[in-house]
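Here you go, one structure.
Missing here: one protein chain of the complex. Every other protein chain is in place.
Think of it as A, B, C, D and E in the order they're written, each chain with its own count starting at 1.
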Amino acid sequence: LNNIIEGFKRFRHDIFPTQKDLFKRLATAQNPRAMFITCADSRIVPELITQSSPGDLFVTRNVGNVVPPYGQMNGGVSTAIEYAVVALGVKHIIVCGHSDCGAMKAVLNPKSLANMPTVQAWLRHVEVAKTVVEEHAHCGCGGSHLALLTEENVIAQLNHLLTHPSVAARVASGQLFIHGWVYNIETSEIVAYDAELGRFLPLDGEVVPTATPRPRFTAPDKD
Amino acid sequence: LNNIIEGFKRFRHDIFPTQKDLFKRLATAQNPRAMFITCADSRIVPELITQSSPGDLFVTRNVGNVVPPYGQMNGGVSTAIEYAVVALGVKHIIVCGHSDCGAMKAVLNPKSLANMPTVQAWLRHVEVAKTVVEEHAHCGCGGSHLALLTEENVIAQLNHLLTHPSVAARVASGQLFIHGWVYNIETSEIVAYDAELGRFLPLDGEVVPTATPRPRFTAPDKD
Amino acid sequence: LNNIIEGFKRFRHDIFPTQKDLFKRLATAQNPRAMFITCADSRIVPELITQSSPGDLFVTRNVGNVVPPYGQMNGGVSTAIEYAVVALGVKHIIVCGHSDCGAMKAVLNPKSLANMPTVQAWLRHVEVAKTVVEEHAHCGCGGSHLALLTEENVIAQLNHLLTHPSVAARVASGQLFIHGWVYNIETSEIVAYDAELGRFLPLDGEVVPTATPRPRFTAPDKD
Amino acid sequence: LNNIIEGFKRFRHDIFPTQKDLFKRLATAQNPRAMFITCADSRIVPELITQSSPGDLFVTRNVGNVVPPYGQMNGGVSTAIEYAVVALGVKHIIVCGHSDCGAMKAVLNPKSLANMPTVQAWLRHVEVAKTVVEEHAHCGCGGSHLALLTEENVIAQLNHLLTHPSVAARVASGQLFIHGWVYNIETSEIVAYDAELGRFLPLDGEVVPTATPRPRFTAPDKD
Amino acid sequence: LNNIIEGFKRFRHDIFPTQKDLFKRLATAQNPRAMFITCADSRIVPELITQSSPGDLFVTRNVGNVVPPYGQMNGGVSTAIEYAVVALGVKHIIVCGHSDCGAMKAVLNPKSLANMPTVQAWLRHVEVAKTVVEEHAHCGCGGSHLALLTEENVIAQLNHLLTHPSVAARVASGQLFIHGWVYNIETSEIVAYDAELGRFLPLDGEVVPTATPRPRFTAPDKD
Partner (left out) sequence: LNNIIEGFKRFRHDIFPTQKDLFKRLATAQNPRAMFITCADSRIVPELITQSSPGDLFVTRNVGNVVPPYGQMNGGVSTAIEYAVVALGVKHIIVCGHSDCGAMKAVLNPKSLANMPTVQAWLRHVEVAKTVVEEHAHCGCGGSHLALLTEENVIAQLNHLLTHPSVAARVASGQLFIHGWVYNIETSEIVAYDAELGRFLPLDGEVVPTATPRPRFTAPDKD
């Protein structure tokens, strides 16, 4: 723990004084524009890869960047979504997977989970992506199973996202936008899902890909 | 979303090249020493306040830095704990609350949750802390209800942490250590729970406070 | 009960003998091509409105033609879907709502459910559609709330359908097709959802509307 | 899907005009006298075998004609029961099993469910019948295991039915009657459970068998 | 606690030595013939009112002598039943309610449970009995609501008992017997439910009333 406490002391004495005004402003309210759902993996630092400041991103992280579908039993991720959309009014939700994800590897190799029953149960939310990959294992479409599963998992979690009432209602009227990314740790590349084309494209390409279905309604005038 | 994409481009072109070696090393494995459980609040950036690098902290975040007790229905937080302890072998788990927490304010003002049923259900895990505060509302012990609830919530979540088999077993033999912090956004101060004294003390004081119960066994020799 | 028993006797003596061969053929196997998910409402007779014979439609019916999203707790509808797709290999799934639906009326008038707690909990699966309607209550887009909710409910249940692994995998490779209908009891009209256009169109129009997302893969050769 | 759409067109142009008055009358209300709970199997058409018209039967169908017991987690079947009894005031509930049922065969051959975890979990509600059959496998009482299980399953689901508050209260005062049937696809025979005798008898025999326990109260005068 | 510790010392020094042989015999095995399910109420001492010795009764106690129906989520009572029947092979299960039961009074006066959400949820298992009583509140059949509810609750829990596979199978073949009692604290009277007559009769009357349904099978020869 010493490294961490030393890090905290450095933050307190060297960094904090230079951002005192920002933190003072943030002391009594947050007003983030985006929600970021990603893996708990230690190699992902959302604020670093998007160069965001404190107050910018509402972040929820779990094993495998999972979004359980809305149901009768809702937990932490569903809570964070409802809070972000209803209480904070975020305009964007980003679901971000990543290369070399331990959760995805475990899905492809279930035996590795023998002594982790909780992880095993949780990854049932990835089953939909796994089934897609299994059905197409022999499709010769190039690309590894792990890469394909990582992408399909992001698509599956975007579908789950649309089962949440607060999300679906605002997406249907063009007030909220959803995004599906995969971040490559080694190369720093991010690809984003384009729902119209059914494919992932570079996030920093000419056109910004979007996973948001076409709105069916005009937004009410209330904002 | 433009800010975020611009931030990503800056990361990719300006920051990443300077840390290329670190990311190459991380491309195929993570080996974090600590797990960090904190609130989804946008004003908390765990890696910033502990000056950690990618690969250092396994992070799970949710509304109110809650740790549901281990049970027959386990979700994302329980999964992250099991994965961190069993698969990654972390040595420390930090539960970190913070000042001005929207979840704590909602617990004290349940009416604000009328149209957020999922958040309401989730915050049942904070009930134990709320009951403590309510019982002592008239105790005249100084300090606001919000500050007291924030601290009691951290203590409650530490108790929940000890209901998880993987955690309890390693704590009982001195192989895993647990910590309860409260971070003050405005002042940058962090206080940590000292289980022996039953009080919170500054993290950067002379003695490092610990919330870990005394081990009942000697660690097996396996490491 | 007399009517029903008399009906059974009529069936046995007058109808059955004329279809003896069909029933003999069906005695040891079923091989339906389509699954039909509709409301328990007594006014809907799926085989009548599609002029189907015994053996044609695998039918599951519940209050509000609901499809709960796939999750850790799955019940009767999820079971029927898994069985239809995996064990029977159906090629089409139709979700069929209807005019004057008691469940939809109850969603718009929750007080009517005061002494029906189970119905109330079940209709939480319609919340996503209700939230869409509420957000657009003042949109002046014509059409009643009830009609809009009935359509949005079908769209919501189609989204839920795509969270089921067996469904998503086969839809992704063009082996399974999903359809969203609304049947009008008084006029006998059926409208079907066109996902591309985001609107409902007559089922007996020139083009057959489809709610199936574009496949991302070519079907494996196994059939 | 063509067959189904063609069927719908035939219904719309040939059948509907002849029943226009019935459908007009049904357009704004349903008033069924009986609820029919049966298997989703495509070979069962409840309205055909009871020669019922639209508006006569409130129908819920699932794999294995299961009625989960009333509990803290209630789903679609429990919802349909509560709605039928409380909102619609049906006087009869019929639970109808059938010959050659895929669900019953799966219960006797659990290996066939290896890749259908949801079906497997659902059929836990049939466990009580399975245990009875297993205990009496060597009883030499004649009849196949499948036939015995199908009957015992109907008895078990009748018992489950009586755990539902709305059902039990009305049965106790002679306002609601419950029936357990097994339908034979090949022969068109239906047998019904006689609770007093503890045996199944032909439905079209001299006496109509009943599964309703003797009422303990006189019905209130309210109707 | 002093009373209790003093009581223990009296047991250890005065009582235990007189029953040393019994306890020695019991040290490595239990072989109870009956399971006793009753309320946690401090005024009920099962071994006292049946004059039983250590080793005679397998006892489970909870608020309201509830037996939740067998389902997908089973808890402590279901566990005790399965263990008693399968592992210990008990021949009798007694469900015993009692006069002046706090749980029954709370069911009739739900407001008293406002700050006890867990108790409230648990007593949902008594809803079936409550609904019966409410429907017959104005029946003028004599007897108080509390007494009627207490009896109906025992009947409801006997019905729940029959949804447990291990119980139903053995009851069906005459190997296990179930009993429903109500104990009167003030008068020491016990009445027992007679399922055939649908009424409660004195336990110490001429005929011993039984709540066991008639067996449908002959017991296998295995014992």
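Rule of thumb we're sticking to: a residue touches a chain if its C-beta (ideal position, glycine included) is under 8 Å from a C-beta of that chain, and two chains touch if they have at least 3 such contacts.
This is a predicted model, so every value here is computed, not measured.
Peer 1: Mind giving the shown chains that are in contact with the missing chain?
Peer 2: B, E
Peer 1: Of the residues listed, B:S53, B:S112, B:T163 or B:T187, which one is in contact with the missing chain?
Peer 2: B:T163
Peer 1: Using the touch definition from the top, which of E:K130, E:H160 or E:H179 touches the missing chain?
Peer 2: Answer from the full complex: E:H179 touches the omitted chain.
Peer 1: Touching the missing chain, which residues of chain B?
Peer 2: 68-73, 121, 124-125, 127-128, 130-132, 134-136, 138-139, 141, 156, 159-160, 162-166, 168-170, 172-173, 198-199, 213-214, 216-218, 220
Peer 1: Can you list where chain E touches the absent chain?
Peer 2: These residues of chain E touch the chain that is not shown: 1, 3-12, 15-16, 23-24, 26-30, 32-34, 40-45, 47-52, 54-63, 66, 68, 70, 73-84, 86-87, 92, 94, 99-100, 102-103, 115-119, 121-122, 177, 179, 185-186, 188-190, 203-204, 208.
One rule holds in what follows: only the chains that are shown with their structure count from here on.
Peer 1: What is the distance, in whole Å, between the centres of chain A and chain D, each centre taken as the mean of its C-alpha atoms?
Peer 2: So the centre of chain A lies 44 Å away from the centre of chain D.
Peer 1: Need the CA-centroid distance for the pair chain C / chain D, whole Å please.
Peer 2: 19
Peer 1: Specify, in ascending order, the residues of chain A that touch 2 or more different other chains.
Peer 2: Residue numbers touching two or more other chains: 68, 70, 72-73, 121.
Peer 1: Testing understanding: with touching defined as stated, what is the shape of the graph linking the protein chains, line, ring, star, complete or other?
Peer 2: line
Peer 1: Between which chains is there touch?
Peer 2: Contact pairs between chains: A-B, A-C, C-D, D-E.
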